[in-house]
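Supplied in structure tokens, the structure appears directly below.
Note that this complex is displayed minus one protein chain, with the remaining chains in position.
Here is subunit A:
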Amino acid sequence: MAPKKKEEPKPAAAPKPPEPEPPKEPEFNPAEVKLEFTAEQIEDFKDAFQLFDRTPTNEMKITYAQCGDLIRALGQNPTNAEVMHVLGKPKAEDMNVKMLDFDQFLPMHQHICKAKDRGTFEDFVEGLRVFDKEGNGTVMGAELRHVLATLGEKMKEDEVEQLMAGQEDANGCINYEAFVKHIMAG
């Protein structure tokens, strides 16, 4: 006779500190964004927008995938997450298909421009200093490559290459202040 399976109360789950739920970000609502750009700035944006416009008849439309590039080309540096947010969290397959026009673009751009945590030169240097083991102003190129390719919003290998091209010295070290200047100067 099979012993009746006693319904054992499941062992109480080990008290795990509940993972802090990522703050539920409200969906991006373009209508709520107040545009504070000057007319001059808008003209500038239009010019740049046209440069990215690859539609046959110059319809002043760009793909979702290009939106992030355009915002960055205009001087902002949002994370990919932030870009996805203003785009309304599109699906991966939509990125190259869905288009937005200039009027849809403006509130997105405005939102990014207003974002607080923009990152200055010092922040950037601080970020790199994290990897400065010896505290001597240099980071190991190899380590930086590894970090950039495996952590955060991962970069692809060729992107890492492009970034680091010519930056490492003979010992494979990078002087990060110079590095930061290089990136920011373009």
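Criterion: a residue touches a chain if its C-beta (ideal position, glycine included) is under 8 Å from a C-beta of that chain, and two chains touch if they have at least 3 such contacts; residues count from 1.
FYI, contacts and distances are computed from a predicted model.
Trainee: Just go with whichever of "Serine/threonine-protein phosphatase", "RALBP1 associated Eps domain containing 1", "NUP43 protein" or "Dihydropyrimidinase-related protein 1" UniProt uses as the name of the absent chain.
Mentor: "Serine/threonine-protein phosphatase"
Trainee: For the chain left out of this view, which of A:E27, A:E40 or A:E93 touches it?
Mentor: Going through A:E27, A:E40 or A:E93 one by one, A:E40 is the residue touching the chain not shown.
Trainee: Residue by residue, what part of subunit A touches the chain that was omitted?
Mentor: Per the touch rule, subunit A residues meeting the hidden chain are 22, 40, 43-44, 46-48, 50-52, 55-57, 68-73, 75-81, 119, 123-124, 126-128, 130-135, 144, 147-148, 150-155, 159, 162-163, 165-166, 180, 183-184, 186.
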